[in-house]
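This is the structure, below, for whatever I ask next.
Every protein chain except one is present and positioned as in the full complex.
Chain IDs A and B follow the sequence of writing; residue 1 opens each chain.
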Amino acid sequence: MIPELGHFALALSLGFAILLATVPIAGTFTGRLVWMRSGGSLAAGMFAFLLLSYICLTWSFLADDFSVAYVAQNSNSLLPVHYKFSAVWGAHEGSFLLWTLIMAGWTVAVAVRSKGLPLDMLARVLGVMGLVSIGFILFMLLTSNPFDRLLPMSPSDGSDLNPQLQDFGLIVHPPMLYVGYVGFSVAFAFAIAALMSGRLDAAWARWSRPWTNVAWAFLTVGIALGSWWAYYELGWGGWWFWDAVENASFMPWLVGTALIHSLAVTEKRGVFRSWTVLLAIATFSLVLLGAFIVRSGVLTSVHAFAVDPERGAYIMAFLLVVVGGSLALYAFRAPVMRADAQYDGLSREVLLLVNNVLLVVATAAVLLGTLYPLLYEAMTGGDKISVGPPYFNAVFVPLMLLLLVAMAAGPLARWKRTSGRELMRNLGRVAVASIVLGVLLPLLFTGALDLWAVVAVALAAWITLSLVQDTLSRVAHKGDWRSRLAAIPKLGAGYAGMWIAHIGIAVSVVGIAIVVVYSDERDVRMTPGDTVEVGGWTFRFDGIRPAEGPNWTADEGVITVLKNGRERTTLLPQKRHYPVRGMVMTQAAINPRFTRDLYVALGEPLGGQAWAVRVHYKPFVRWIWMGALLMAFGGVIAAVDRRYRRLAERAVERRRVASAADAPLAEGTS
Amino acid sequence: MSEHAGTAPGSMPSRASLFIPLVVFLIILALLWRGFSLGDPHALPSALLNQPLPEFALPVLHEPGRVVGSEAMHGEPFLLNIWATWCPTCRAEHAELARIAEEYGVPIFGINYKDNPAEARRWLARYGDPYVFSVVDADGSLGIDLGVYGAPETFLVDAEGVIRYKRIGAVDRRVWDTKLGPLLAELRDAS
Partner (left out) sequence: MRPDGVLLRSLILGLLLIAGHGQASSIDVYEFDTREQEARFHALNAELRCPKCLNTNLWGSDAPIARDLRRTVATMLREGHSDREIRNYLVSRYGDFILYNPRFTAKTAVLWIGPFVLLFLGLAIIGVMIRNQRRAARAGDQLMTPADAERVARLRAELRQDTSGAASRS
C-alpha cells in the first residue's frame, strides 16, 4: 500500500505544480490578487506531497519491500540501516525524486523569504518554478517511476546497493549537488519573471544575488565532495577526470561563477543587464543539459549499456520547451542597450567583464570538448575520437591563468574609472612580493624549483596580497592603525564573502599545482617484510589478514609507515568482496595531514605471499578541497549580508521611486 | 561564447543579435539529437578496415607442432572468428557459425584467444568444430594486432587477405542476413 500511496502523492504533487504554473501568472494578467497570492500555498502543497512521496519511498527501503523494483535493485536485507536511507538516492529514479523534492524546497523557500518582493513579481517567479517542476514530476511519472512494482514475481531479497555508494562521501554528495543544481532555478525564475514583466532593473539583480550565492556555494561543496570521493574510493589517487559527468556539474559552476560577478555589476551599476539575464538563463540551462547528458547516456553509451531512448527523448523535449522558450523570450524581450559613457576602459566594470568572458569561454571549451566526439561522429559518418584530460588541461589551464591574473586587479579597481597609475602603484609592490614568494616557498619546501609550482604559488600570493592591499587601502583614510583595524569589519559581509572566496581560489590553486608537480607513486610487488620508498617515506608490507563487515569480507593489508627508521603509522588497505553483487572493491587506506596524504591501495595477490601494492605520496592534496570549502563559505557569507534584508524592507518603496525617477534620467543620458 | 555579442552594449545595437543564444542552443540540441539517434554504439569502426591482415606465426590448435601465418588462410573470401571457452557469448554464436559454414561453404578460421588449448579442444569436440583450423593466441598479442576488444569478434577478409568488415560481439542471424552475408556475396562476385 505504502508504495501506491507514494505514487499517488507524486501524482497529486503534479496537480499542485500545474496549478502553481498557471494560477499566479494568470493572476498577473487579470489583476486578481487572490490568484497571485496563491503561489505560496500551492508551492507548499507541491512540496508536502513530494515529501510524502519521498517518505513513502524511504519507508519501502526501511521495510525491505522488495516488491518495489527500485528497492529490489538497490537494497538488501543485510544493508546497514543508514545506507537504507541514502540508498533512496542511490540510482536514477530515487535520485530524481530527491532532485524534484529539493526543487520544491527551493520554491517554498522563495515563497517564504520574499516578504518585500512585489506581489506580481513573486507570482511570476513561483509560476516559473512551478512550470519547471511540472517537467520534473512528469518525467518521473512517465519514464522513471520509483514505485514500480515487481508483482507477482517479487524477489525474496534485493540485489544490494552498489558497494561504491556505501560510503559517507556518497551519502552527502548527491544532496549537496542537487541543492546547488536546482538552486540555480531561482535565479533563472527571477530572470524569466523580469523578462516577462519588462522590469529588468537593479532591484531584480539584488533579489537574485543571495539565492545565486547560496546555490553556487552548495554546488561548490557538491563538486568538491565528488572529487574527494573519487580520490579515496577509486583507488588510484586521481581527483578530477574531466569526465562527461563531472563536466556536466562543472559547466553550471563556471557560468554560475560568472553570474555571481555579473549580478554584482548589474546591481551596483545597472549595466550589462541583458548579459546578466542571459547568464542566469544559461546557468540553469546547463544544469538541465547536464542532466540530459548524464541521464540519457548519450555521451557514455559506448559498449556498456544502451541509451534509454524514452528518457532521452523526454528530456530533449523538455529542454526545447524550457531552454528554447526562455531564450526566445530573451530574444524578444531583453533590452537592447546603448553606449552611454557609464564606465571607462579601465574600471571594475570592464575587469568583471573580462572575468565573465574568461569564465564563459572556459565553459564553452568544456562544452565543446564534451560534445565534440558526437560532432566528430556526425561529421565523419561514424568515426570516433576521444577528448580527455590532456585536451581539457591544455585549453582550460591557460584561460584560468589569465583569470587568476585578472582576479587580483578586480577588487582594487574602482567602479566607472580607475587611474592606471594608481592601479599600477598598488599592484606593483604586490607583483614583486608575489614573485619573490613564488620562488622562495617552493624552494624552502622542496629544495628544488619547478615552473608550475612557482607560477601557482606566485599567483596564489598575488591574489592574497592584492586582497590585503585592497583592504588596507579601503581603511587608509582612518587615522591610526587601531581605528583602521576597527573599520575592517564595517566593510560588510559581502566584502568578507568575496575575500574568503578569493582566498579559497588561491588555496585550491596551490593544492592543485603542488599535488600535480610533487606527487610520487609506485606500483610494486611486495612480500611480507619488503619495503618501498615513496616521497621520502618508507612503507613496509607486514602481510595480509582477513577482515569482515556486515555485508562484506575482505583481505586487509598491513603496511607500516616509517620515517627516518621510526615507525609512524600503520595503514590498512582492503580488498573487499561484496557477495550479493559479487563485486570486489578496493578500499584505499589514507593517512591524511594538512600538507600531505599517504595513500596505499591493495592490488591483486601475485602468488606466494606477494601482493601488488600501490603507494602514493600526495602533498597538499587536501588544499584542493579546503579551498573549495572556503569558496562555498564565502558565498554563504556574502549571501547573508544585512543590506539584502534592509533592502528587502525598503523594496516596495524603492521600486515605485525607481520607476518614476530613474527612467527619465536613463533616457536623458543616452 | 558568441552570445556575448548579443548583449554587448553598443557593439551591435540591433535586436537580431539577441537571437544568437537561441540559435546556438538549437544547434547544440540538434547535435545532441543526432548523437542520440546515431544508433548502435557497439559499431566501433575498425582502424584495420581495408588493411591487410597483420602478419603472425602461431601454432594450430589441433596440431601444436604446426605454425601458420595469415597466408595459410588466403585464396577465397573467409571469416576469421575470435573465440574462447571462457566467453559465454562465443558459445551462444557457435551454432550460427556452424550453420554459416555448412550452408554457405565459407571457410571460417578461428583464433583461440587467451585460452587453455586443452580445454579449447574439448570444447570443440563437445559443441562441434566449424573452423577449418584455429590458431592459438595464448597471450592475446595477435588480438592486439587485430585491434580486438574482447571475444567474440568476427572479421570478413577477402581473397587477398584484406579486412573488409568487422563485427564486434556475437554473429547472429540478423547480422549475417543484413551485413556479413551480403558483403560476402559481393566479395565472391568480385573475385
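We take it that a residue touches a chain if its C-beta (ideal position, glycine included) is under 8 Å from a C-beta of that chain, and two chains touch if they have at least 3 such contacts.
Here the structure is a predicted model, which is why all the values come from computation and not from measurement.
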From the list A:238, A:489 or A:592, which touches the chain that is not on show?
A:238
Contact with the hidden chain, among A:47, A:83, A:343 or A:617, goes to A:343
Could you tell me which of B:76, B:96 or B:145 touches the chain that is not displayed?
B:145
Given A:45, A:210, A:226 or A:256, the correct residue touching the omitted chain is A:226
Among A:8, A:59 or A:376, single out the residue that touches the unshown chain.
A:376
Pick out the residues on subunit A that sit against the missing chain.
73, 89-93, 95, 98, 159, 162-165, 169-170, 173-174, 177, 226, 229-230, 233-236, 238, 241, 243-246, 248-249, 291, 294-295, 297, 300, 302-305, 338-345, 350, 353-354, 357-358, 360-362, 364-365, 368-369, 372, 375-376, 379-380, 383-391, 394-395, 399, 414, 416-417, 521-525, 575, 578, 581-586, 601-604, 606, 612-614, 653, 656-657, 660-662, 665, 669
What is the set of subunit B residues that contact the non-displayed chain in the whole complex?
1-2, 4-5, 8-11, 44-48, 114, 139-141, 143-150
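The rule is simple: only the chains that are shown with their structure count from here on.
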Distance between the centres, which are taken as Cα means, of subunit B and subunit A, whole angstrom:
40
Interface with subunit A, subunit B side, in the complex: residues 1, 3-4, 6-10, 13-15, 18-19, 21-22, 25-26, 28-29, 31-36, 38, 41-45, 149
Which of the residues in subunit A end up touching subunit B in this complex?
271-272, 274-275, 278, 281-282, 285, 289, 292-293, 296, 298-299, 301-303, 306-307, 309, 312-313, 316, 319-320, 323-324, 327-328, 330-332, 334, 336-340, 357, 360-361, 363-364, 367, 371, 374-375, 377-378, 382-384
